[in-house]
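With one protein chain withheld, the remaining protein chains of the complex are depicted in position.
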Amino acid sequence: MIACPPRFKFPWMLLGTLILPWVIEGLLGRGWVRILDFALLSVLLAIGLNIVVGYAGLLDLGFIAFFGVGAYAYALLASPQFGVHWPLWAILPTGILVAASFGVALGWPTLGLRGDYLAIVTMGFGEIIRVFLNNLTAPINITNGPQGITMIDALHLGTWSFARPHRLWGIPLPALVGTYYLFLLFVLLALFLSRRLEYSRIGRAWMAIREDEIAAASMGLDTRRLKLLAYALGAAFGGVSGGLFAGFQGFVSPESFTLQESVMILCMVVLGGMGNLRGVVAGALLLAFLPEVLRPLGGWQQHWFHRVLIDPSTLRLLLFGVTLVVLMRWRPEGLLPSRARAREWHTS
Amino acid sequence: MNLLEAKGISKCFGGVQALHNVSLTVEPASIVGLIGPNGAGKTTFFNVLTGVYRPDEGTLTFAGQPLPAGQPHRIARAGLVRTFQNIRVFPQMSALENVMVGFHGRTRCGLLGAWLNSSAVRREEREIREGAQELLKWVGLQEMAQRVAGTLSYGAQRRLEIARALATGPRLLALDEPVAGMNGTERGHMAELILRIRAAGIALLVIEHDVRWIAQLCERITVLNYGQGLAEGTPAEIQANPQVIEAYLGHPSHG
């Protein structure tokens, strides 16, 4: 029953997100602002995956690979590894292009096939990328193997570095808060682009493909092209997020791009509600903070049982798995579903 | 010149000959019936025609051009559009959105257009919406525009499918059993709709079981039996053809 996009309560939400890092720093400390920054990158990733899974209905289990491609693109173009130091405005578009081409290259062979093949091929692809990242050290050392790439240039625009504190009109701006605003800008842009698409001719076509691919093709929709577009766009968002991640963290290694991470992003999208941006953002934030919430568990166990019975990171992954299963069983539309998607899950 | 010309179409599924050397022609703005007993290969023929399956042998020519075999979207854009026997509307989209999807091939707005939402794109979107509303009205569903397609009645879903197909701007509309499971009144309405579509200059190819119903509508009928063309002619000729009577009318027909 979508006629036109529902209106955002724009000014209030924007104001809230603008003062959020200050509030968090005041209440919880600077460490949590860093976590918040990483959470925004997760949100960006989830928005990208939502295009693929939520809009076009294609299950991608190797999405983290695009994040990895973007991260390595940044790392190689702005570190001593090759001695090149490109500026951010040149790296990000390159990363987008590379990630999107990977998306197309991966999607292309599987598009004519059933969706479940796509799932397993993407899953394999995610692992293969990791094999390459781990091994592309000969004949030329490209990725530096399992050690990864270090001393990556910090995020900066011209002379403005996001790794350093600044002073704006006399107000001190901590580096992490500055980074927060940069990431927020990207998230807002991604939300805007995603939303415009959702309510366009293309979004409508994706929805039709999701509901009945044969009927969609019979109405003149080039389903292969549309699915590839979803793939490429999702990958591009993943690539941007990866680039920002590399610049923010300062080093990358293959271990950041495992299947578990792919499942986590999928979990973010499913938890909030596939196809619904508000839900996806909420799901991503919730799960990005989960490890921090679980972290004290280790200490408590140590205190009460004198040893750690359940490792918090195992528990976190276990929870992801349980979440996916429980949601699919009882609330497949997620916590904050789009109306159309809720109908879909409950009538079929 | 014929609008559609199918010559010597054959299709095999794992050793089962579903279609053998089937030929059929449709003239512009005419109504052709395709009849035959259950399992005669009518729907398979439709699937070959609209690119869901690729024919093993035979040629398909549409408006003087060869049809791109096995590519449903290109066939639809060439002007040959179908409905499905087991209704395939997009069940969770509104009726209006269903019809708007039909306009996809006739509209241009791409990625940049969607992002910039320029005045041209907004105009296009408005035109699609108005066009879709117009078509819904035309098939008698104007009240249902905002209803979720899957919740519409059976007959309404059939008409919605036709509206969606018309939105693509077809020159030939292929209907797969448009009145299956309908009562007499509804059949009358559907016949009236089909005649109106023809009056708009669109040819129709209609699969139907009920020979009496189809005979009153169409100019020519092709009969399939066991995957082969059994007879072709005017309704009167077909109804008098002893082979057809034996193969098809001999069985208790319904309706």
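The first chain written gets the first letter, and so on, giving A and B; residue counts start at 1 in each chain.
Note that in this section contacts are C-beta pairs under 8 Å (C-beta built on N, C-alpha and C of every residue); 3 or more make two chains touch, one makes a residue touch a chain.
Heads up, the rule we're going with is that contacts and distances are computed from a predicted model.
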UniProt protein name of the chain not shown, from "SigE family RNA polymerase sigma factor", "Branched-chain amino acid ABC transporter permease", "Putative tricarboxylic transport membrane protein" or "3-oxoacid CoA-transferase subunit B": "Branched-chain amino acid ABC transporter permease"
Hidden partner chain, touching residue among A:L259, A:L286 or A:L336: A:L259
Touch criterion as defined above, residue of A:M13, A:I120 or A:V293 at the omitted chain: A:I120
Contact residue for the chain not shown (choose from A:P11, A:G26, A:G83 or A:P139): A:P139
Chain A, residues in touch with the chain not shown (by the definition above): 53, 57, 59, 61, 109-110, 112-113, 115-117, 119-121, 123-125, 127-128, 131-132, 134-135, 138-139, 214, 259-260, 263, 266, 270, 274, 310-311, 314-315, 317-318, 320-325, 327-329, 332, 344-345, 348
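FYI, only the chains that are shown with their structure count from here on.
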Between chain B and chain A, distance of the C-alpha-averaged centres to the nearest whole Å: 43
Chain B partner contacts - residues on chain A that touch it in the complex: 1-3, 193, 196-197, 200-205, 207-208, 211-212, 214-223, 229, 233, 340-341, 343-344, 347-348
Interface residues, chain B side, partner chain A - complex: 50-52, 72-73, 76-77, 81-82, 84, 88-94, 97, 100-102, 104-107, 109-111, 113-115, 117, 121, 124-125, 128, 146, 148, 150, 164-165, 167-168
